[in-house]
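Only one protein chain is missing from this complex, and each of the others stays in its spot.
Let's turn to chain A:
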Amino acid sequence: MSGDRARIEVSHLTKRYGEVTAVRDLTFTVEPGLVTGFLGPNGAGKTTTMRMLTGLVSPTSGTATIGGRPYRRLPRPSRTVGAVFDASAFHPGHTARDHLRVYAAMGGYPDSRVTALLDLLGLAEAADRRTRGFSTGMRQRLNLATALLGDPRVLLLDEPSNGLDPEGMRWLRGFLRQLADQGRTVLVSSHVLSEIQQLVDDVIMIRRGELVAAGPWSRLAGPPAVLVTSPDADRLAATLQASRPDGDAPSVEVIQAGRLRVHGLDAPGVADLAAEHRLRVHELVTETSSLEQLFLHLTTDKAATP
């Protein structure tokens, strides 16, 4: 990897297409050494933002910099940033090797780099086949190989999991983790929140072009809740709430008759307290929050406030 770590900084970025505002006053940073998920439903403005980051789309206002410079001012951009925007961006008549050799020439990289990347991404055997016959997984690998030609410090991937089978997805997760562990900045957009959850360290959530939440996933997710099924649910709820002084007591939410969601006390704590008071517990499950829940939670809150 060339040079220092590079942070992505987006400041008050706005893009309007006529009457439609695709991205509105967006501000966030993406840190090196982590995988950051850029999340939101289809049409939220993820692709437009990523294209503005790389100079493909000009912002209406605001700035986006990578390592302190706008993309178009980077001295040799492919050494700093690698990006994958389309699931398939090759001439169908070119072989994988042809494709990489074109861009190696463009970036000024030797042919040995092409061979090295074909090997790294497991494309060596398919190297001399025309890309029109490539599977989705192979296309994704060739996209990544193209993006990595310049050994960049920053990697941007727009919806990389689209069309990947579970095995391909697992491979991608491992690969991106490895790149982040090497100190690179990795930004991955996705609208399939469940797919990306196991991968990301930080999260940036947007909806209708606006920021909804940003920060480390562990902080946004909060402590896990405990789901309790008990025939003595009412008494257990009262006991839990009385277990500690008012402000400090666990909060109890009645999901339905006989089922509670407890915040502020872990599963062993709930079990011990129930045993102490001779209350029956039929099921006890630790519920880690999901990106999906967080997103729904945040967006419904937002919708409720005028």
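Note that in this section contacts are C-beta pairs under 8 Å (C-beta built on N, C-alpha and C of every residue); 3 or more make two chains touch, one makes a residue touch a chain; residues count from 1.
Throughout what follows, contacts and distances are computed from a predicted model.
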(request) One chain of this complex is missing from the view, so tell me which of "Biotin-dependent carboxyltransferase family protein", "siroheme decarboxylase", "ABC transporter permease" or "PTS system, fructose-specific IIA component" is its UniProt name. (result) "ABC transporter permease"
(message) Which candidate, A:14, A:29 or A:95, sits in contact with the chain we can't see?
(response) A:95
(request) Among A:55, A:137 or A:216, choose the residue that contacts the chain missing from this document, as touch is defined above. (result) A:55
(message) Of the residues A:65, A:146 or A:189, I need the one that contacts the missing chain.
(response) A:146
(request) Determine and list the chain A residues touching the chain excluded from the picture. (result) 47-48, 51, 54-58, 71-72, 74, 77-78, 81, 83, 85-86, 88-95, 98-99, 101-103, 105-108, 146
